[in-house]
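Reviewing the structure listed below.
Note that one protein chain of the assembly has been removed; the remaining protein chains are unaltered in position.
Naming follows writing order (A and B), and every chain is counted from residue 1.
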Amino acid sequence: MAKRIEVSGLNAYYGKTRAIEDISMTIEPRSVTAFIGPSGCGKSTFLRTLNRMHEVIPGARVEGKVLLDETDLYGPGVDPVAVRRVVGMVFQRPNPFPTMSIYENVVAGLKLNGVRRKAQLDEIVEKSLRGANLWNEVKDRLGRPGAGLSGGQQQRLCIARAIAVEPQVLLMDEPCSALDPISTLAVEDLIAGLKDQYTIVIVTHNMQQAARVSDRTAFFNLAGPGKPGRMVEIDDTNKIFTNPGEKATEDYITGRFG
Amino acid sequence: MSTVNLAGPSGLRKFKDKLALVLVCAAFALAVIPLVTLLYTVIKNGAKRFDMEFFTHSMNAIGGRDAGGGAYHAIIGTIEQVGLASVISIPIGVLTAIYLVEYGGGGRLARVVTFFVDVMTGVPSIVSGLFVFAFWIALLGFEYMGFAGSLALSVLMLPTVVRAAEEMLKLVPNDLREASYALGVPRWRTICFVVLPTAFTGIITGVMLAVARVMGETAPLLMTVFVTTAINNDPFKGPQMSLPLFVWDQAQLPQQVAIDRAWAGALTLILFVMLLNLAARLIARLRKPVSR
Partner (left out) sequence: MTSETLEQGATRALGGRARKMSTGRTGDRLFGLSAKGSGILLLAVMAAIAVFLIVKALPALRADKANFLTSQEWNPDAAQSRFGIAQLTFGTVLSSLLALILATPVAVGIALFIGFYAPRRLADGLGYVVDLLAAVPSIVYGLWGLQFFVPKMNGVATFLHDDFGWIPLFGGDTVGGQCILTASIVLAIMILPIISSITREVFLQVPRANVEAALALGATRWEVIRMAVLPFGRSGMISASMLGLGRALGETIAVALVLGTASGISLHLLKPGGNTFAANIANTFAMAGKIGQSALIASGLVLFVITLLVNMAARAVIARRKEFV
């Protein structure tokens, strides 16, 4: 059920300011693609254009095409709500719904789609929490508030919430930046396990993490001071970290830059 | 390869979303309708008697059936009563706020005061009138007078002033206070010459909104200033009219000339209140955010 994403000629704007410029790339299904690059170069903005979360910000808009297996996410008649149902997202900071229990958090997305049968929900909750490596830690307290978990557990709960609706693609916006090293390791293990079923795109500031978890890596950079961000290159992770095609990439990964 | 269905959520979900949109917009429209009709009727009906005579004459020797007459005595009364109420409640209110923010430090007394400021906000206006009647007129034996009305209005104004001043004082960054202490400035001078000036415009805004609120109060005046048709410039002696009471008095008469006077009074009152509100918002907007 994982899908291929093909982006072509994508520009994103905040009001009159262009944030990213003319990005084209192909994201392979059943693999992990990492976006790396200095802060403020548009990685997160680009990620958010992939499930049309970018336009949630007032004044923000997008030009270009994002094909999810031949369907243009920005085509006419496409509902952004439906797009987000198919392309799930995990955020930088864990954001479980504070008023809901662990159980309710996981089924939040399912309830929207009219799944009401208790047995079915129970089954999906267990499956999703197991998928997020969280089941053993929380199975005895599913009724407790999700906000009572530790940061790492909360983030895995958010991942469980995202995969419970069985999306085609999972976007992760620096999912480990607010976590300690042990929780980070848990999430990274989880990503490795999830890529058999999902197309995963992850934004990270941590190059070791990109090297550890991803199959392909895209390097983003600003076109120049005050100019929009752009993608410098995308290639197999091994190649990017050992023999990058561009000088800027090499400078960045060897720490001479950024 | 299959294509993905992105046609949007199911019909029912879409329908609910649209329904919510319609309901929420309708709610806003529902709030605007009374505001518009109210302003329209007040302006339309109030304009009939919104003339020079209205602002220069009292109702002395003018009965309900007679045309003419004006609200001069009532406007004088309102200005004096609200002015006195401000003189009473602003210093006490601001000082209380200073106590809560600068001295109280979350102590027990400060928490009790905070709680009762909240409670006081909810005191019905008629109850404050009854209180002043029971205390000032029935117990101490004073006659009905403008000042008694001021006392009742002060009770209503006080919590609003405390709240507004408290919010503004809390916004003053602590480094400012510490910078002043570090210069060897005593605390009270720090408060008077550093903290208060920084919060000044904000406090003014809050005070003006409080004044606008009590200016339209009618109920507490019924049993404190009484009703009179004559001009009385002395708020400390004898019954004195006020603008809201004037409207209340005229509105209950059956004659159209009296109703017209009531509308003109309402228009005058609304103009006063709206101007105060507008001025307060302008000051709030002009105010530069506390610079750091």
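Heads up, the rule we're going with is that a residue touches a chain if its C-beta (ideal position, glycine included) is under 8 Å from a C-beta of that chain, and two chains touch if they have at least 3 such contacts.
Owing to the predicted nature of the structure, the values given are computational and were not obtained by experimental measurement.
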{"item": "Sole contact to the chain not displayed, among A:A108, A:M207 or A:A248", "value": "A:A108"}
{"item": "Option from B:R65, B:K170 or B:R281 whose C-beta touches the chain left out", "value": "B:R281"}
{"item": "Touch with the omitted chain, as defined above, among B:I62, B:I79, B:V185 or B:I231", "value": "B:V185"}
{"item": "Chain A residues that touch the omitted chain in the full complex", "value": "51, 53, 56, 58, 81-86, 88-89, 91, 93, 95-100, 108-109, 112-113, 158, 161-162, 165"}
{"item": "Residues belonging to chain B that touch the chain removed from view", "value": "9, 13-14, 16-17, 19-21, 23-28, 30-32, 34-35, 37-38, 41-42, 45, 91-93, 95-96, 98-100, 102-104, 109-110, 112-113, 115-128, 130-131, 133-135, 138-139, 155, 158-159, 162, 176, 179-180, 183-194, 197-198, 212-213, 215-219, 222-223, 226-227, 244, 247-248, 251-252, 259, 262-263, 266, 269-270, 273-274, 277, 281, 288, 290-291"}
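Basically, only the chains that are shown with their structure count from here on.
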{"item": "For chain A paired with chain B, centre-to-centre distance based on mean C-alpha positions, whole Å", "value": "52"}
{"item": "Residue ranges of chain A in contact with chain B within the complex", "value": "3, 68-71, 73, 75, 77-79, 81-83, 85-86, 112-114, 168"}
{"item": "Partner chain A, residues of chain B touching it in the complex", "value": "1-10, 12-13"}
